[in-house]
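Only one protein chain is missing from this complex, and each of the others stays in its spot.
On to subunit A.
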Amino acid sequence: MTTTLVVPDRLASRLRELSTYDVETGGVILARLVRTPEDNIRLLARELLEVPDHAYERREAQQLLISSEGYVPALARAEEAGCVPIWFHTHPGNDSNPAPSRHDLTVNRSLSDLFRLRADSPFYGALITSSDDGTITFTGSLDDGVSIAPIDRLWVVGPRLALYHACDSEHQGVLDIYDRNIRAFGGPVQRVLGDLRAGIVGCGGTGSAVAEQLVRLGVRDIQLIDPDELSDSNVTRVYGSRLKDVGRPKVEVLADHLADILPSIRVRPIQSMITVEETARLLLDADIVFGCTDDNAGRMVLSRLSTYLLVPVIDCGVLLSSDGAGRLDGIHGRVTVLHPGQACLICRGRVDLGRARSEMLTPEERNRLVDEGYAPALPGVEPAVVAYTSAVAAAAVAELIERLTHHGVDPVPSEVLLRLHDREVSTNNQEPLDRHYCHDSSGKIGLGLTAPFLDQTW
């Protein structure tokens, strides 16, 4: 079992800042708990309630003395919000050690029962952070009153991404084959790539190209989701496919191909649609998801996933248009990165709601409603060319690299638009619409599991 604390970047920035103070700082992080299908735990951080100044009776570089008013108020809030309360404090100073002292362990024992009781939480969490040249270092634990398990990973999600391992955890080394990557962006980012769990929704021209690039980049854990079998016209774009694979599930063709590239990776092919609830739930284990589907209903699920479960989604789209005489006159690509604080695909107008509704109908219902004029007809077979699907896939994977290496512009744009016919690239950022679920005020960011799942009709 792995426990990951997922932290929106604004909150992570505050943790990082507090860790650089000269004196210790305490607080309570409230996090929604999500158990994943693989029996891992994800703690989705929602709030940090810092100890108010008046509750510090002593505050020094090496110790704290805090009155009960410093942390008790957070517990009622944790109960109200349905959150696990995580007692947080810093060990300040550069290169300081975030390992718990014997004293810390005694404090944890004295708080565990109270935190679980008052917050009505199955767990008491503890987190210690330090700073190492602006990077968070940490140790953490999750205590259910019987046993104590480590918090293994801290995944910072926002315009920039960062994955930290607990200081006391062990993780795999980096293979020599990634030498060229390491020369480009260094060993730490390569290690993060090796530890990421990626989901790819849609395994056609774009999704298969994303998958192949991720494997060659060093990602070792990939979940593939697609409902379709390979057709002969797919072979012109789907990486790893051959004519003799026609009729096999796309996810299996691609999984075999990825395993051929690097047998040590873990690939999980799932032949299903993301609009099936059980399938969408499989993405609870993902750190990052690439949306490579061209259906609108699937994009709506991914949009909600990024908000409710703090899973960054890199959504891709390719659209070719021709003049009707077989001449291309528009080659459009789009890569949108969904993370807390940015507009979802609906706010951006990237989802056609009418088409999404049509896609969720059975073919019989859809035909009837289209005939009656109550639903839009779904488009037929659209043009697609491997050069352009591959170009957009590369742009999407480049977004992941940029967000892990932080080498690009600040603020980081959340959307890249490629107008390949004009050889132009533009970028943008967009705020969520007021009162929409992706807006901070909705309270849905990091809300975790809801009934119904993602607050949507399945």
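Here is the rule we use: contacts are C-beta pairs under 8 Å (C-beta built on N, C-alpha and C of every residue); 3 or more make two chains touch, one makes a residue touch a chain; residues count from 1.
In this text, contacts and distances are computed from a predicted model.
**Q** Pick, from "Multi-ubiquitin domain-containing protein", "Electron transfer flavoprotein small subunit", "Cell division protein FtsL" or "Aspartyl/glutamyl-tRNA(Asn/Gln) amidotransferase subunit C", the protein name that UniProt gives for the chain of this complex that is not shown.
**A** Matching the unshown chain against "Multi-ubiquitin domain-containing protein", "Electron transfer flavoprotein small subunit", "Cell division protein FtsL" or "Aspartyl/glutamyl-tRNA(Asn/Gln) amidotransferase subunit C" yields "Multi-ubiquitin domain-containing protein".
**Q** Consider the whole complex, including the chain that is not shown, and state which of A:P52, A:P73, A:P188 or A:G408 touches that chain.
**A** Hidden-chain contact among the options goes to A:P73.
**Q** Please identify which residue in A:G26, A:P159 or A:G202 touches the non-displayed chain.
**A** Looking across A:G26, A:P159 or A:G202, the contact with the absent chain belongs to A:G26.
**Q** Quick one: which of A:N97, A:S169, A:N367 or A:S426 touches the chain that's been left out?
**A** Touches the omitted chain: A:N97.
**Q** Which listed residue, A:V7, A:V84, A:L111 or A:I136, touches the chain dropped from view?
**A** Touching the chain that is not displayed is residue A:L111.
**Q** Looking beyond the chains shown, say which of A:R32, A:R46 or A:H89 touches the absent one.
**A** A:H89
**Q** If the hidden chain were put back, which residues of subunit A would touch it?
**A** Residues touching the hidden chain, for subunit A, are 24, 26, 57-58, 60, 62-73, 75-76, 87, 89, 91, 96-97, 99-105, 107, 110-111, 113-114, 117-118.
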